[in-house]
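Contents: one structure, followed by commentary.
Just one protein chain is left out here, and the rest sit where they should.
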Amino acid sequence: METVSGKDLQNRILVFSGLGNRVLAEEIATFLGVPLSPTLIRKFTNDNYYVQLGTSVRGKDVFVVQPISPPCSDNLMQLFFMLDIARGAGANSIHAVIPYYSYARSDKKDAPRISIGARLIADLVVAAGATHVITMTLHSAQVHGFFSVPTDHLTAHSVFVRYFKEKIPDMNNVVVVSPDIGHAKRALKLAKALGVPAAAGEKRRLSDNRVIIDGIMGEVRGKRVLLVDDEIATGGTIAEVVEYLRGLDVTQVSVLGTHGIFAGDAVERLNKVPEIEEIIVTNTVDIPPERRPRQLKVLSVAHIFGEVIRRNVMGESVGALFEFWPMPDDQGW
Amino acid sequence: METVSGKDLQNRILVFSGLGNRVLAEEIATFLGVPLSPTLIRKFTNDNYYVQLGTSVRGKDVFVVQPISPPCSDNLMQLFFMLDIARGAGANSIHAVIPYYSYARSDKKDAPRISIGARLIADLVVAAGATHVITMTLHSAQVHGFFSVPTDHLTAHSVFVRYFKEKIPDMNNVVVVSPDIGHAKRALKLAKALGVPAAAGEKRRLSDNRVIIDGIMGEVRGKRVLLVDDEIATGGTIAEVVEYLRGLDVTQVSVLGTHGIFAGDAVERLNKVPEIEEIIVTNTVDIPPERRPRQLKVLSVAHIFGEVIRRNVMGESVGALFEFWPMPDDQGW
Amino acid sequence: METVSGKDLQNRILVFSGLGNRVLAEEIATFLGVPLSPTLIRKFTNDNYYVQLGTSVRGKDVFVVQPISPPCSDNLMQLFFMLDIARGAGANSIHAVIPYYSYARSDKKDAPRISIGARLIADLVVAAGATHVITMTLHSAQVHGFFSVPTDHLTAHSVFVRYFKEKIPDMNNVVVVSPDIGHAKRALKLAKALGVPAAAGEKRRLSDNRVIIDGIMGEVRGKRVLLVDDEIATGGTIAEVVEYLRGLDVTQVSVLGTHGIFAGDAVERLNKVPEIEEIIVTNTVDIPPERRPRQLKVLSVAHIFGEVIRRNVMGESVGALFEFWPMPDDQGW
Amino acid sequence: METVSGKDLQNRILVFSGLGNRVLAEEIATFLGVPLSPTLIRKFTNDNYYVQLGTSVRGKDVFVVQPISPPCSDNLMQLFFMLDIARGAGANSIHAVIPYYSYARSDKKDAPRISIGARLIADLVVAAGATHVITMTLHSAQVHGFFSVPTDHLTAHSVFVRYFKEKIPDMNNVVVVSPDIGHAKRALKLAKALGVPAAAGEKRRLSDNRVIIDGIMGEVRGKRVLLVDDEIATGGTIAEVVEYLRGLDVTQVSVLGTHGIFAGDAVERLNKVPEIEEIIVTNTVDIPPERRPRQLKVLSVAHIFGEVIRRNVMGESVGALFEFWPMPDDQGW
Amino acid sequence: METVSGKDLQNRILVFSGLGNRVLAEEIATFLGVPLSPTLIRKFTNDNYYVQLGTSVRGKDVFVVQPISPPCSDNLMQLFFMLDIARGAGANSIHAVIPYYSYARSDKKDAPRISIGARLIADLVVAAGATHVITMTLHSAQVHGFFSVPTDHLTAHSVFVRYFKEKIPDMNNVVVVSPDIGHAKRALKLAKALGVPAAAGEKRRLSDNRVIIDGIMGEVRGKRVLLVDDEIATGGTIAEVVEYLRGLDVTQVSVLGTHGIFAGDAVERLNKVPEIEEIIVTNTVDIPPERRPRQLKVLSVAHIFGEVIRRNVMGESVGALFEFWPMPDDQGW
Partner (left out) sequence: METVSGKDLQNRILVFSGLGNRVLAEEIATFLGVPLSPTLIRKFTNDNYYVQLGTSVRGKDVFVVQPISPPCSDNLMQLFFMLDIARGAGANSIHAVIPYYSYARSDKKDAPRISIGARLIADLVVAAGATHVITMTLHSAQVHGFFSVPTDHLTAHSVFVRYFKEKIPDMNNVVVVSPDIGHAKRALKLAKALGVPAAAGEKRRLSDNRVIIDGIMGEVRGKRVLLVDDEIATGGTIAEVVEYLRGLDVTQVSVLGTHGIFAGDAVERLNKVPEIEEIIVTNTVDIPPERRPRQLKVLSVAHIFGEVIRRNVMGESVGALFEFWPMPDDQGW
């Protein structure tokens, strides 16, 4: 990974990390040519957090890297503290870098007396002091609008495209499949970039971790499938889709997800599916060894975060890095 | 339409209307058993608005009915003025009743340096004084989360279900079709309520008013089609889908849309499509005679708005009227 | 018009324009030595705005030029969108340059249940993202206080003074007349700068576009009159005053107004008044050819806006350009 | 003064007073049929305020009566404390009743780097906890728009009209004079109500307490003059106008002002002017005996404040009590 | 415990509980004569919360009971969700009942670049929707001022006084000891109520869970000691003080703390101290069996919370229940 140079940048910015994903934070800092600034994170005996930033932030542009990955409540609280400290200590600007914004799934009110959690957390992040948010691949694009401060919504699209263009020279028999009609846009975009057709499952959710696939819209029989989702949690959806595909003579499946959680018995479940050749995720979430399925391959997105930080500080356009910047031929004007 | 009784309710509420849809406002007021309160809306010679509410609002619960239908900017400005007046004149609570929230389509940042218009307008509605919002069938469910005040997001679902159950006793050959995979949830819900299958078009948008249908996921050949969309603007999408369906031996199409705009040459375009038996919309938008296609049928949703107002004031649960309240068998817990 | 130089300035600022007055915006940009940045402003078929700024604003000082001239609601909505976009796209500061703030006339509550429109619009401009406002010749000076962000209230006074000093070498027989006692301050200031006496009409407003002049306080018989108002809308007031002056043997009238609207049948009405030699307005409003009375002369104020922008960015005092900066001999301390 | 009855009202409201004008507060409370609730106001030895409200305010509508009369800073601070206490102690609504809002004179930016004090104080009153403001005869009507909470702007007009209709049966020779063209509206309104002509002085302000009258627009020679101003501070303007009127054979002057301050050597100055028959003010300000000129007559406005409070709590329209409610024949629609 | 009656109260209020302390919430609800309303609290497989309130809250006064006891981050997050839901679902008022506000210990900035956690959490509680806070025995009284909404700060004082008056008829040899000079006020208040002397330790904190007692100010030799603290976390301070007291011939110690956490090896440590006869805490925190030292006695404060809720809703004064309401003879005026 190439290091950005530029004394000016390095005098202005500080990168801090909570306990959520220090490895990614280190990579981002390295890309920017600065050290990761030290952070002290402890709990008092009454389980309250005590957080201290280890470097003076007065007048600096402060970037706090913290995904909302499990343990989510603790990771959020650390983020709130780090943002508040930067505000109270006179930072020039305060950027919440949230590679995985898990609450994006709580994006609508589909039952009475529930919270639109993605909006609540967005409001709390701002109340805690964030003046800017950087995140990647929100479950739905609309969640962007929940933030009341400028927000950069990045995509790992380019990383996946590059990977498959190298890996599969002949795309003749390939199809990109989205498990869910309701979120098929991301799969369509990948299909278009690879020059292959797309299909989508008719997914019905029975509960948080039980879904049924009622059918597949589009032609998949006998093809090599790239199965695309935004996040892989229990692997239940993936397993269901592959089972359905099995009945359609599909034997070769690559699973792609920006965010890899592998919660519950995901590892066990995915390890057992023979058709899955590989599972490709990015490093937005730090996956401990025991939660890594055998087929796992992790691609780094640190350079994307690093580049958007660099452009923010340098006052350059960041649009090209965004999740929903359309393909040129999508634009009607 | 039955009139709600209840002296207490009638002493507490006032219903006002802008110029957007006075007919609907009248119907809602009638449902609630109150007169529609007078509003004076003029323009000065410099094209500035002069708005006056005709009844003292001090201590009252004020409901301002105004869809953001064309002319949108003028209708919005009237809404802002009416809300601001109610606030300044000491209303107890101020409810923006926006039957058609057209800006819901601007729900994400899919190009650089654009606004998420649905969030901007939501913020302005609140800045102008709304303490509560009531709306119907937002283009995407997430837009609910753009409002920083309590928001009731209603659905016309029950009206459409009742209509078709009466109209088509034998549903054997019926299929519900969504023109767009990305918004197929609403069609699936209707299909489920009618006990029929669903299908979805692979819509590609070339520009605001030009789309191409690349295919249909699901079985539709030779069936009687209920084509469902949230709003019908130029009719371009509808016409494209029907043309595609024609190739699949479909000869009988009912078009459903909560919001009927019929902008541009929609009337001419839709009038020319022989397969379209009827076009069913609700009265969230006031459609002038010259913008009504020959097949148009308008169903009233005034009782849904009236009932949610009644329950709000009476402190009763309103969940059952909501857009995204799931079917009982959707709930996993 | 001389162009300001200064690389630093030109690297920091961007000037955008809505559809309100692109000519003025161009002139301001030229004064500042920068190109007018491109803006895409379209309407969707449902009459919603789609607005896009054509240049990256990240870290820039963004100036959005847009008068609230007819069509006022549309022009306001464009302004709201442009401000919101600049905020969401990470501008350093966001300046609403509103050469003609028409809603300033709605500055008090002189009837029950009306809005103080000038305050409402000021709040919406700030809610949409403005961090600073630049405007000219508000109908009343107090409207300045309606804005909750720093506001520069400019005057075209210097432009009018220079014009008349050149045009009328001998001011012996000249009198400056205000149509309205309630807003005579501006006329007094011009009279003092020209070294001539002032007079004021006793105007009684019958309706928005009908006034009666009950009398003139001050000596005007047989004099050459400079008739001063802040804006010229229908020309009704002007015509009434001139008719009254006719009875006092006045045969030569110059009409001055900062903002020229010429709404309704203003052109026809003003064209018919023989005593009116010329009508002098500034270019705060873009007057289409068909709305220009025969006597019209337009003076540019682009350099005043340009200079205040330059001083804002450069951190220089701007007081000398303000509407209400008093004459030295007005200051009592 | 008649006492309002109504158990409900009396259970809901509490009236508190600072040290500004306890007599008026007592009268308002009496009108409403409630006792004035006790307030403890002390200063610590370090000159800090210690304020305590003497009655539980939980769930009550709290009205705090306090003019911003001298000592203005202390009276303001008391007001801030009383509002904040009511908020912190759980009042249902908090009403700042400010009979004399002296800072209304600081209503525009007529010099560089000054504050629009009337806006600043309005913001602080709201920041301290006021949810509603009631005031009387603001120096300019626009100041109403400086408040971001609902504000009732009352007038003493009816009190003056009644007084003069009783006192002067034959109004033939009467003229109402405003010292200042810029604020002649109030005088015109009184003149119209009494059926007499109006005139206005051309006042030039040399300093805060020195003005020059350059002339009078309108016919006053030999008439009986009602000289109307919003507040009487040093009496300097009054004295100057009367001196000018003396040259026009005026020998009988009644001076009217809503707010009587009589600061500096006002008493001495006014006592010396033989033409002044009487000086009529209201009791918005508590005038100590040593500051009362010999011709002083004080009319009570407690019933106006009491009535507006009653109507606010009872949810009745209050428009008829407002400063700027126009005469019926002023309304053009 | 006596049950409050009052149909009106019971129609207006709803009591909800997170997972923090359902037993206390049940007791409070019972005191108020209402059932504890159901709450569904789940975690998704990605460790995000899914919270649903089980009863319609529209128009109700909602009381959410949740101490910030371990697991603190999860308990906080549940609280945020419950408050946000109540807001979004149209509650009339939203009361965060936080019996144990653990973050009150983070009340000052005694190191660089730390957060004043008690202020941060207070701001987040308000951002999440609380319109009122009820809490008990904050670590320092000043934390009350961190909340920007009305806050009732209760005390368990009356419960402790009643307990000891019953238990120890002869107080002759008793002394109340505070471990820390800096927080001796609470001990002094108890001492005064029991009519006994007080003493205070000179505590020096080495780390979060290690302190040293340098001495005791006041006479304790051979006495029966009531050792008072606001919370008992690891018991380290208690153990250190008792060890010091042992050297002063103290053999009989009762330990009192409003909040009992018993974290880490507190149970083991306290069980080993023979001088400790009993450890008396309240039920603000739900202590699981395995964390209860052998000498533990828990006193209920549910009636205090219940009574303050009742008075809030009924609009009665609640002062007598407050932590810092002074003894009558403390008041100097």
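The letters A, B, C, D and E name the chains in turn, as written, and every chain counts its residues from 1.
In this text, a residue touches a chain if its C-beta (ideal position, glycine included) is under 8 Å from a C-beta of that chain, and two chains touch if they have at least 3 such contacts.
Quick caveat: nothing in here was measured; it's all calculated off a predicted structure.
Touch, as defined at the top, links the missing chain to these shown chains in the whole complex: A, C, D, E. One of D:31, D:63, D:80 or D:305 touches the chain omitted from the figure, and that residue is D:80. Screening D:98, D:128, D:199 or D:226 for touch with the missing chain picks out D:128.
Among D:21, D:66, D:155 or D:234, only D:234 touches the chain left out of the display.
Here the missing chain is touched by one residue of D:35, D:54 or D:195, and it is D:54. For chain A, the residues in touch with the chain missing from this view are 40, 42, 56, 58-60, 87-90, 92. Residues of chain D that touch the chain left out of view are 42, 44-57, 68-74, 76-77, 80-81, 84-85, 88-89, 102-103, 105-106, 109, 111-117, 120, 123-124, 127-128, 208-209, 231, 233-234, 261, 263-264.
Residues of chain C in contact with the chain left out of this view: 132, 150-151, 311-312, 314-319, 333.
Note that only the chains that are shown with their structure count from here on.
Between chain C and chain E, the least number of touching-chain steps is 2.
Geometrically, the chain at the heart of the complex, using CA-atom means, is B.
C-beta contact counts were set side by side for D-E and A-E; A-E has more.
Inter-chain centre distance (chain B to chain D, centres taken as mean C-alpha positions): 50 Å.
Residues of chain C found to touch two or more other chains are 42, 56, 88-89, 109, 111-113, 116, 123, 208.
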